[in-house]
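Dumping the structure here so I can ask a few things about it.
Of the protein chains in this complex, all but one are displayed in their positions.
Let's turn to chain A:
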Amino acid sequence: MQVLEVQHLQKTYRSSRKHLTTAVRDVSFAIAQQEVLAFLGPNGAGKTTTIKMIAGLILPDRGEVKINGLNPHREAQALRSLGAVLEGNRNLYWRLTPIENLEYFGVLRGLSQKVARQRGRDLLERFELSHKRRAPVQTLSRGMQQKLAIAVALIHEPQLLLLDEPTLGLDVEATQTVKRLIREIASEGRAILLTTHQLDIAEELSDRVAIINQGAIVAEESTEELIRRFSGSAYVVELEQEIDRDRVSKIQNLGAIVNEKTILIRETEILYEVLHILQPLPLIRVEKEQANLTEVFLQLIQNQSESPC
């Protein structure tokens, strides 16, 4: 079941009397339950405008957003299914303690105080913040504040969670914890829209990727498929020791490239013949040449800026 449906969103700003800037031209995508969609794009591509249109904070010129079938711009009920941690914002009251923040935001999202308090306690325990429940938020570390901001966004158990740069400025340990939490939250059945400039994190966490550039989606498919599409068909074989001359010549005659302890095989049909020649030399790895999301991202963005509009 689709939790979020975004159809043909468009947004143009008037930056001066005569000048119009198109922030979002045509953006459509959907996110199902238990799915993490990484929404990627360079700075100024239209990510934040799109996220804010989904959250009902910016009115689209055209197009429609549906959260669980409801339009957040017309039906306030839609906001009951939405939790958001927005980038560049603290999203929390710094003078309040974690439990006070959870209680307040719980009521603000429509819960009773009693339910908000109970869920707040459970979330603090789950996010390993119970020991800090009585400390004002401004005394917490950046990682703890970010964990709390995610907990606050979950207090009303929304079906859709918008996470804008959730690991920005976090140290390695805090990043690992936030990554673990995102995985857990998705596995509970929630749909997550994740934006980040840390593409390794996006690759690790997302089920699907949507890449936006100059206000339009340039790629949208499963993360695995996208990487496979951009990966070459070559194999790399690495050995523990340098290969003797006789073997090198045999392998080169087959058409593979030998470089000290590494062999690059472009025609996959000769892979087993090469392995046969190498027998019984000890191998370190045999691996298909694999692209990563960063390479895919850069290639897509570059292709788009080279192609005429």
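One rule holds in what follows: contacts are C-beta pairs under 8 Å (C-beta built on N, C-alpha and C of every residue); 3 or more make two chains touch, one makes a residue touch a chain; residues count from 1.
By definition in this document, contacts and distances are computed from a predicted model.
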Among "ABC transporter permease", "3-hydroxyacyl-ACP dehydratase", "5-carboxy-2-oxohept-3-enedioate decarboxylase HpaG2 subunit" or "Sporulation protein YqfC", the omitted chain is listed in UniProt as "ABC transporter permease"
For the chain left out of this view, which of A:R90, A:R142 or A:R229 touches it? A:R90
Quick one: which of A:N71, A:Q113, A:Q176 or A:N292 touches the chain that's been left out? A:Q113
Identified contact with the non-displayed chain, of A:V6, A:V36, A:I58 or A:I301: A:I58
For the chain that's not shown, point to the residue among A:K66, A:R80 or A:R208 touching it. A:R80
Using the document's contact rule, name the residues of chain A that touch the chain not shown here. 11, 13-14, 23, 49, 52, 55-59, 76-77, 79-80, 82, 84, 86, 88-96, 100, 103-105, 107-110, 112-113, 136
